[in-house]
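Below is one structure, written out as structure tokens, with a few remarks after it.
Excluded from the complex is one protein chain; the other protein chains are retained at their positions.
Now for chain A:
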């Protein structure tokens, strides 16, 4: 017999907010990368401007979660659910910040840099978005088999990142006058790689939620 309807209801509200935050970060990455490819400074600026809303949503999640801990004094898996809600929301907020960094790089590059954006950057972003969607599903269903798949995807992103960086370095040698622009591109690839690392953190948190033990997933 479930007698904690109030707790479960408020926990679901927190989960809904986490979903919304994750959608916000996903849109930010999608729009930031699109603006990078299309040299769309206006769209990039929109990504930057919307970040405030995501920051507020993260704080809202923290407030609600802390209040829930204070009011309901949860233990065991209920407490872990709330603790990881705090951690996951912080990771997602940082992911959105990385998307904003790509948007800011787009703004600094401007509309007339004349460089082609490396096609792998778009592939990295798509892979990272797939990872995020998988991580949120793993969080929703508390499914460690889904969480486990994240590391393989992260390895693929790391590999693509290595390739992009090597080719960018070659580019700096042959095109030294464009170094400043090439660096912005390389940084954008780096921001996606970091975005994906935060998703791996979410995977670790899901392990902790389900198993109640700390796992090292970073070897």
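By definition in this document, a contact is a pair of C-beta atoms (placed from the backbone, for glycine too) under 8 Å apart; a residue touches a chain by one contact, two chains touch by 3 or more; residues count from 1.
Heads up, the rule we're going with is that contacts and distances are computed from a predicted model.
Taken from the listed names "Gluconate 2-dehydrogenase subunit 3-like protein", "FAD-dependent pyridine nucleotide-disulfide oxidoreductase", "Phosphate ABC transporter ATP-binding protein" or "Glutamyl-tRNA(Gln) amidotransferase subunit A", the protein name that UniProt assigns to the chain not shown is "Phosphate ABC transporter ATP-binding protein".
Contact with the omitted chain, checked across A:91, A:154, A:171 or A:184, is made by A:154.
Seen from chain A, the chain kept out of the figure touches residues 1-4, 7, 73-80, 147-152, 154-155, 158, 197, 200, 203, 207, 211-219.
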